[in-house]
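For this view, one protein chain was removed and the others were kept in their places.
Letters A, B and C name the chains as they come in the text, with residue numbers starting at 1 for each one.
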Amino acid sequence: MSERIPNKAHLDDAALIEAFSKMWIIRQFEEKVDYFFAKGMIHGTTHLCVGEEAAAVGSGAVLRKSDWMAATHRGHGQTIAKGTDINKMMAELFGKTSGTNKGKGGSMHIAEIETGNLGANGVVGGGYPIAVGAALTARLKKTDQVCLCHAGDGSTNEGSFHESLNMASIWNLPVIFFIENNQYGMSGPIKEMAKVKDLSIRGVSYGMPSITIDGNNLIEVINATYDAVERARKGEGPTLIEAKTYRWKGHSKSDAKKYRTREEEEMWRSQRDPIANFRKQLIEAGILTDAQADEIQVKATQAIEAAVAFAEAGEKPTADQLFVDVYAD
Amino acid sequence: MSERIPNKAHLDDAALIEAFSKMWIIRQFEEKVDYFFAKGMIHGTTHLCVGEEAAAVGSGAVLRKSDWMAATHRGHGQTIAKGTDINKMMAELFGKTSGTNKGKGGSMHIAEIETGNLGANGVVGGGYPIAVGAALTARLKKTDQVCLCHAGDGSTNEGSFHESLNMASIWNLPVIFFIENNQYGMSGPIKEMAKVKDLSIRGVSYGMPSITIDGNNLIEVINATYDAVERARKGEGPTLIEAKTYRWKGHSKSDAKKYRTREEEEMWRSQRDPIANFRKQLIEAGILTDAQADEIQVKATQAIEAAVAFAEAGEKPTADQLFVDVYAD
Amino acid sequence: MREITYTEAIREALSEAMREDESVFIMGEDIGVYGGAFGVTRGMLEEFGPERIRLTPISESAIAGAAVGAAITGMRPVFELQFSDFITIALDQIVNQAAKIHYMYGGNVTIPLVMRTPGGSGTGAAAQHSQSLENWTAHIPGLIVIQPSTAYDAKGLLHSAIANNNPVMFYEHKLCYRTKGDVPEGKYFIPIGVADIKRSGKDISVIATSYMVHKALEAAEILAKEGIDIEIVDPRTLVPLDKKTIIDSVKKTGRALVVTEAVKRSGFSSELAAVISEEESFDYLDHPIVRLAGAETPIPYEPNLEKLAVPQVNDIVEACRKIMAAK
Partner (left out) sequence: MREITYTEAIREALSEAMREDESVFIMGEDIGVYGGAFGVTRGMLEEFGPERIRLTPISESAIAGAAVGAAITGMRPVFELQFSDFITIALDQIVNQAAKIHYMYGGNVTIPLVMRTPGGSGTGAAAQHSQSLENWTAHIPGLIVIQPSTAYDAKGLLHSAIANNNPVMFYEHKLCYRTKGDVPEGKYFIPIGVADIKRSGKDISVIATSYMVHKALEAAEILAKEGIDIEIVDPRTLVPLDKKTIIDSVKKTGRALVVTEAVKRSGFSSELAAVISEEESFDYLDHPIVRLAGAETPIPYEPNLEKLAVPQVNDIVEACRKIMAAK
């Protein structure tokens, strides 16, 4: 196959346009959520992934629907990339019964089992062993499913990271540990919280193939994840991927961002915007014109407006819902 | 300084003889405890370290009394090496108020703060963060104390290993993580429970100097620990040492040892006995004669007999002791 | 019926479930060739092989979490936590994940897993290996908590636990392992949430859990000779709790003695006392509810102190005498 933008997953033009569009949907989704939060129209807290869209979309793009994915607290992008319905996601943030979780989970717990989204997790590092367990199911049921486990740089200092990577490695499980290293765990700079330049070096402890990539380069993310997924499907075990990236916004709702400089932020926004850079790549490769690219952005905005409308149309849970689904039958 | 058996710690003949004697004391202590357990004369459970004496003694030998040490559930040798009173240890096993812990701790919890023994730990991996905390005290109080943290191969798969080594490394704390890799965590062979040949490779995850040594070679243990202690005292941070060794006996009280072969056991006993090998070294270097070496062994036996007498002479706690020391004043 | 041990009864339930359902498998430390620290899985590796009798590294958090992940995706994992004290390491996955996912995801997924773990003192294993921490999990909505006292109950309840679609905490007791009892061959279910009257009597309702049931039965013999006729109610499942059987018993006898091994303060004995005191049974009480439970101390090593730290037969006898003597 010959693609105009070569990539190991052999994604064709249409698929790459789709990925570009997904990045826009994610960004617009996040901007909209940010707006609603600022207005006090959404309850609770949220962790936005603006600036990290390539990591989510590039890794999600090489999965099949039947594969699994575990997301983090900063999971909107990851879940959208896996195919979770954005209408239901927005409805969830609005606390509606039409939401992915019927309004009971909110931003940190968005899950959609039908599309393989095993759920976002409010506990830093909480998703690692769950992803290992899903991969174990694939192994025991002898399917060729894989599980993509999203995680943040800060989470690699949790004990669960260590226990899970070791377990996955000795059992050769089909799981891909995908670290979005956005440089900070809340306010803790990873360069002070770990004494290693690249977190991928930690794979050495488990004899696990590991790689550090530019998480803002969509094609690089696709390639690395593709290799890892192929290895996993063939029964050759887990891989650790560290994708360097950056979150543009604060950690969560209120964050004065005193732990980093405005220059640093500016550099990432202006030079390493994953969407702007991929747009350029698409246009240079002749896959999109400027106008077409703009239109994709507009369509993304429309999709988000539609999601908001869907969310608004939904219903608030009635009081009796409190006691529903505590236990399964 | 010139020693007849060169070693980095510059331990002279007398000190090496002392180390030899300690190895014997440990072995005899363990054999005696084994005997009492078999006879049902000691309560509870115990984990014996016969075959691992060089690891305990060689690492303990380069510490000062004011340094700290955290021991494992297999800790009799480690605590004896740090200078814990064997009379009180034996009394503890007998459940006497004259014991190190007044009869309340037993084999898995022997502690003697005065000699820097911060205590054995019944939780696998439980000692790692405690050792880090002790090293943090040295740092905050600006002393030059170091903390030796003993651990087993199996414990390196606990999350606490990971969190603790990372914390010690980023804070440059004076702690030495000393893994007695005796090949098994209870019945789990470390070669199946971790996908790395040498556990010392795990130091890479923390940018930590790390080394794998022959844990049954006393001088090698002394040398590696000495380097680590020096580095720690100079404020250059932690070190990970993996000492390969073997436990001659079962994991604890009853163990059919089905997870290993009799040939493997026999090889370690006959060819890699740390005491026999060091004895040979001492005699070849002209430090001891055969007769003198025998005498040391006899004296060790006597010391253990004395410890048993001390233990027997002690008193059982009275009922009111149950409620004493739950809370400190 | 055959008499077998509590250990054998558990092993039978595990084996029967695994033979019948490919999605059931076991994970844990030393459960393979070693047969588990208390010998429960002995011989199972030979029958089921290492894929389904899965030896794990010493990584309690990953063990529990892998069970959660496997359960969400269609398996029915059973994991053995070697000592219940080490739930301290696995709790995030049990409490923040397993217990909440069904609810938090709007009921869209189930988490059918079982944690088997031995609690209790009496083996000289001291403070870190002897606790009875079951009340922690009883506090958590979404978890089912079972504490069988006999071989018969253990087998029937374990079958029900494995068949249940929720995370089930199955607390065994070290001193129960060697107790024997009549146990049917083959699969049978004891419903979750149904208490059992282990002895009927008219004077005092003794609500006892786990190994304390055996001690209460011994105490009953002694008391019977003195003309005190106690009724022994074994809740068997702490969550859901069969309040009706307990309340009915208390209404009948007018007196309640709660006996648990767990530390008294904030233990399950408090929950039992609270339930009795807030229900209609309150009006029938002729005497304040009495709780007999673990001393508020860590479990000491020395054998005599160790015994003093938890209720013994004689303590139950004394407590019953005192209740009957009152008024």
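Everything that follows uses one rule, which is that a residue touches a chain if its C-beta (ideal position, glycine included) is under 8 Å from a C-beta of that chain, and two chains touch if they have at least 3 such contacts.
Model, not experiment: these values are computed from the prediction.
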**Item:** Selected residue (touches chain absent from view) among B:263, B:290 or B:329
**Value:** B:329
**Message:** For the chain left out of this view, which of B:39, B:65, B:141 or B:262 touches it?
**Reply:** B:141
**Message:** Just to verify: which one of B:53, B:85, B:163 or B:220 makes contact with the chain not shown?
**Reply:** B:163
**Asked** Thinking of the whole complex, not just what is shown, which of B:33, B:111 or B:176 touches the missing chain?
**Response** B:111
**Asked** What residues on subunit B make contact with the chain left out of this view?
**Response** 68, 70, 99-105, 109, 111-113, 118-119, 121-123, 126, 128-141, 147, 159-160, 163-164, 166-167, 170, 324-329
**Item:** Residues belonging to subunit C that touch the chain removed from view
**Value:** 61, 85-86, 88-89, 91-92, 94-96, 99-100, 103-104, 126-128, 133, 135-136, 138-142, 238-239, 262-263, 265-271, 273-279, 282-283, 288-291, 295-298, 300
**Prompt:** Taking the full complex into account, what residues of subunit A touch the chain not shown?
**Reply:** 43-45, 92, 95-96, 101, 103-106, 108-109, 121-126, 154-155, 157-160, 185-188, 192-194, 255, 258-259, 316-317, 319, 321-323, 326
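Just so it is clear, only the chains that are shown with their structure count from here on.
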**Message:** Can you compute the centre-to-centre distance for subunit B and subunit C, using the mean CA position of each chain? Integer Å is fine.
**Reply:** 37
**Complete:** Rounded to the nearest Å, the gap separating the Cα centres of subunit A and subunit C is 41
**Request:** Let me have the rounded angstrom distance from the C-alpha centre of subunit A over to the C-alpha centre of subunit B, please.
**Result:** 46
**Prompt:** By residue number and range, which residues of subunit A touch two or more other chains?
**Reply:** 159-160, 163, 166, 170
**Fill in**
Residue numbers in subunit C touching two or more further chains are 56-57, 59, 61-62
